[in-house]
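One protein chain omitted, others in place.
After this line comes chain A, so read on.
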Amino acid sequence: MRVYPVPTLLHESDTSWFQSALKVITMHGRVKLKSTAQQEEEKRKEREKKLKIYVAARDACFSKRKEGIMDIEALQLTQQLLSSNPDFATLWNYRREILLHQETVLSEEEVQKLYEDELVFLEGCLKVNPKSYGSWHHRGWVLSRIPRPDWNRELGLCDRCLGLDDRNFHCWDYRRMVVKLSGVPVEQELQFTDRLIGSNFSNYSSWHYRSTLLPLLHPHSPEPPFPLRNARSSSPSSPQMHSHRVCEEQLLKEYELVQNAFFTDPNDQSAWFYYRWLLGRAEREEMISCVYVSREGERVIVAFSRPVNAQAVGLLLVVDGQPLQVDWRSVHPRFRHCPVWICELPPGTISDASNEHNLTVHWTERHTHRDCALYTGRSESWCRDSATDQELFRSELSVEKSSVLQSELQSCTQLLELEPQNKWCVLTIVLLMRALDPLGYEKETLAHFETLKEVDSMRSSYYSDLCSKFMIENTILKMEYAEVRVFSLSGKKLTTLCHLDQLLLVTHINLSSNKLQTLPPQFAMLQCLEVLEADDNAIETLPGLYHLPRLEEVSLRNNQISRLSDLKPLSSCPKLTRLDLRGNPVTQTANLQSELAELLPSVTDLLL
């Protein structure tokens, strides 16, 4: 019985999110209607009446609770209020207090009956308001108390509810809880998603559910990932470790299913999101990827395969068999977690060029280490993992047989002929090409990015950044093959810089003729950099030109540097002698020359 009706404000979108269903105070999806003065007056009176009834019922509930009354009448009172306002959380709490009390005075049969009635009441609430946090949580609570739960009935409820709205995430979560508590086999749930996807491909919730079930059912490897077993409380394990990997056989089946989906509805994003996940499952091993030592600088630099807090992961430096007490700092004070860390050695440790030194860096938390030998007469040395160089970026995409990917690419290319404007298809083709042969397909990739920016102009910055990332990856791959420390990225339309941790050893970099607006703090990972060319960009700020010990020449012609203060980071680079600022707004500043002489005393060759 709905004594105190509230306007039912059902709507399509995911509303009422943060503060439970905010259906009253926040008018989600309520169309504003014009009304006459008379109608207004009638409405006002109606509201006044409802308000009185509501306040009376609420006060009755509150005073009963205050007196500690836990009777059936109180259950009825809260029921009346909650059936129209299920977000009144305190009333659910009162109800639970009453039910807990009743458990102590009733027989088991009576308790069973009481909770069954509660479930019937809740079903009514959920029918009216299927997105109420309060109702769903209370239902879960009832199931945890009822002597003999009927799990099939709960699964049936979920089926009906998802039949009405197959995206209701409350119901999906409730279903997952029921499945877990009642021991429904994972296979059966996977078949459930088969069924839903079969009837409607466009169901993101079902694809999502699949992504959580598959790794359980068809794990890539039976052994738990190594770092999980060693996870220490001091370092939360990274998300990549909650492994999402799936065995190859199942993966092929998934490709087939998802292809059926996007051939049926090429504009439905659900299947494409899922497909990108299938393509990108491979994970990068956690390790020390490089150890670099500079004799002159008396410093050691360590690069990791992911950002870490070196001060907290148990990093141990051993030089010639002796553990050294050193302070690790990240390349920029902004980073608490960073892939590149630096430490200064105690003066004299390695400075004598006639000595040979053997260094080892232990990452004790991961039980891994890397050695590096500094030979007699050498001013620097490094040891890096060359085995991963080739697969550095492709590994992010796939470990699958290339023949499978090749045929996937063929399929997508066929689809593109039918749907030439389909951005999802174009993007997927780009990803497949990268998984197959990033350098070989570079030209096609660039052309596809132009298409993407055209057909989906709202997200052109996303595509520009992604394209920049791929171009940087390709250049790194080429550099790896050539084994040089000169890195040229000029004229690549770069809008962003990434993978800078891979450039730790680079001495010369050319970034000219791109669309960069900043040299970000990450740029400080180029610890060996001597010469920087970055002419003809749109650079406004240089936070990344920070404590680069070997930086000598910086060319920033034709950029957008407008304030003297933006040049301040350069004052931390002790060897800087040449600076070209021609064509920047800052050159119009009064007294610039003398200001710069004070700010950057080491610069002898200044071009304004």
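Heads up, the rule we're going with is that a residue touches a chain if its C-beta (ideal position, glycine included) is under 8 Å from a C-beta of that chain, and two chains touch if they have at least 3 such contacts; residues count from 1.
Simple rule for what comes next: contacts and distances are computed from a predicted model.
J.: Can you match the unshown chain of the complex to its UniProt protein name from these: "Chromosome transmission fidelity protein 8", "Inositol polyphosphate-related phosphatase domain-containing protein", "tRNA(Adenine34) deaminase" or "Geranylgeranyl transferase type-2 subunit beta"?
T.: UniProt protein name of the non-displayed chain: "Geranylgeranyl transferase type-2 subunit beta".
J.: Just one of A:152, A:407 or A:591 touches the chain that is missing; which is it?
T.: Only one listed residue reaches the unshown chain, and that is A:407.
J.: Just name the one of A:54, A:115, A:192 or A:546 that touches the chain not displayed here.
T.: Going through A:54, A:115, A:192 or A:546 one by one, A:54 is the residue touching the chain not shown.
J.: Which residues does chain A use to touch the chain missing from this display?
T.: Touch set of chain A with respect to the missing chain: 6, 11-15, 17-20, 22, 24-32, 47-48, 50-51, 54-55, 62, 85, 87-90, 92-93, 96, 133, 137, 141, 167, 169, 172-173, 176, 202, 204-205, 208-209, 211-212, 233-239, 242, 244, 252, 259-260, 263-270, 273-274, 277, 280, 306-307, 334, 336-337, 407, 410-411, 414-415, 418-419, 457-459, 461-462, 465-466, 469, 520-522.
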